[in-house]
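Only one protein chain is missing from this complex, and each of the others stays in its spot.
Then we have chain A:
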């Protein structure tokens, strides 16, 4: 195939496409596209120049140090608490969003939060249930093997049990090792 100035295979004509595709070309004119141009002012029904400020909760509200101030509105869904809260607070207070440490600490905080919540649940009236809460029972009604046969994502599913169970096994092994050392010292 020669490399020339034109596309070797021209696209179908507008008439042909209009006959085949409902609505073909309705937004051909970029002026009809809501995102074009990229930045434009809109009437958004906001009747303030700067919004009223949501009261800051007792104990303050964590925020990115890339913000000059606490935003006037913020979520209050799950306030910081415990060890995970301390890790997250440190990530927000110390590192900007540009630093990998900020995000890696937050991910570490997530894992501590999840592990702690799981342990606490064991002493509650509603312990975590790995059968119902992972939704794996849905497999009963469908075709677990047939639906996945030959899929690319199956190639890496073998690693999931290691990634999910691995930290628990390593954690338990660590507890055993420390306990044995303490017992030997006695």
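Just so we're on the same page, contacts are C-beta pairs under 8 Å (C-beta built on N, C-alpha and C of every residue); 3 or more make two chains touch, one makes a residue touch a chain; residues count from 1.
The definition used in the following text is that contacts and distances are computed from a predicted model.
Taken from the listed names "Cobalt transport protein CbiM", "Aromatic-ring-hydroxylating dioxygenase subunit beta", "S-(Hydroxymethyl)glutathione dehydrogenase/alcohol dehydrogenase" or "PadR family transcriptional regulator", the protein name that UniProt assigns to the chain not shown is "S-(Hydroxymethyl)glutathione dehydrogenase/alcohol dehydrogenase". Although one chain is not displayed, its contacts with chain A can still be listed: residues 1, 3, 7-12, 14, 17, 20-28, 30, 32-36, 38-42, 44-52, 54-55, 61-64, 66-67, 70-78, 84, 88, 92, 97, 100, 103-104, 106-107, 109-111, 113-118, 121, 126, 128-130, 132-139, 141-144, 147-148, 150-153, 155-156, 159-160, 163-164.
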